[in-house]
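Note that one protein chain is taken out, while the other chains of the complex remain in position.
Let's turn to subunit A:
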Amino acid sequence: MKQERTSKVKGLLKVLALVVPFLLNVNAFASPAETPGAGHDSVAAVSGNAEVAAAPEAHAAEAAHGEEKAGDVIMHHILDSNVYSFEPFGEIVLPKIVIGGFDISITKHVVTLWVVSAIVLIVFTIIGGKYKKMSPKTAPKGFVNAMETLVEFIRLDVAKANIGPGYEKYLPYLLTVFMFVLLCNVLGLVPYGATATGNINVTLTLATFTFFITQVAALKAHGIKGYLAHLTGGTHPALWIIMIPIEFIGLFTKPVALTIRLFANMTAGHIVILSLIFISFILNSYIVAVAMSVPFSIFIYLLEIFVAFLQAYIFTMLSALFIGLASAHEEHGDHEPGAAHH
């Protein structure tokens, strides 16, 4: 029994190790979408600065100036850029690559994605190797044990609970996406780290994976006929003109909601921390700094550590839930009985 489980976990880790480079590649492909956006943002930021800079001159005074600086610093922290800065020690200017009109230069967030992929790959390769050497009777120790807890948590409480029988097929994806999102989130809280999941292109790429896996799961479970029948909601043909657009839009709202949720959560936390820090600079007061900025930003920072885990969990869990809903055979709890027999 124990051996069986160990071999299962071992197989999982192997697949995980195989999937990660794929993810890495796709993230490299994701960069064309990434950088034009960043370019627009920086252009927008520059023009915005010009407006804001013009405004305080007409009006009054230092407060507006402080706000402008705070806004600049926050935007610089949130947005992607071609410079990876290690503030007091200098900065690395990353190469700008443009091929066929697509800006696929390696930006700060792309570097972060590669670092995350490398960490996940190395950690799970090592752990997989340890499982190979381990005799079935000994329990794993230390870090391996901690990772086993996470893997088992995703396997039992997320995949098995939401997808049901046949969940093993989707487990590698769910595990990979959980570890990847978790590490991206946590790396944003480390000094000199960037929050790659605070970039909407990254979260959109991840949600697109979930979308395609969900559709393939639905097609496999119901066949092309059942898949199309599902789009009608099982209603009378007279209602199809309403039902089909609604169900069709419903297909796309799920990944969009996943995208926005992760992106907004990770971005909002960083904005809140920096705003709290900058309150003391805007008000120019030590009392505010000691009584408010420091304790509140530490509190939000601790909350952010929790949010990093929670959002990774929610992303994985909703992915599992969507796959489970798409591939469910009999129980359509939230549909009317007419929809059940396809």
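Definition applied: a residue touches a chain if its C-beta (ideal position, glycine included) is under 8 Å from a C-beta of that chain, and two chains touch if they have at least 3 such contacts; residues count from 1.
Going forward, contacts and distances are computed from a predicted model.
There's a gap in the complex where one chain should be. From "PepSY domain-containing protein", "ATP-grasp domain-containing protein", "ABC transporter permease" or "ATP synthase subunit c", what does UniProt name that chain?
"ATP synthase subunit c"
Among A:144, A:231 or A:268, single out the residue that touches the unshown chain.
Selected residue, touching the omitted chain: A:268.
Taking the entire complex into account, which one of A:94, A:126 or A:161 touches the absent chain?
Reading the full complex, the residue touching the unseen chain is A:161.
Out of A:282, A:314 or A:328, point to the residue that touches the absent chain in the complete complex.
A:314
Which of these touches the unseen chain: A:83, A:216 or A:257?
Final answer for the missing-chain contact: A:257.
For review purposes, identify every residue of subunit A that touches the missing chain, sorted by number.
44, 48, 157, 161, 257, 260-261, 264-265, 268, 314, 317-318, 321
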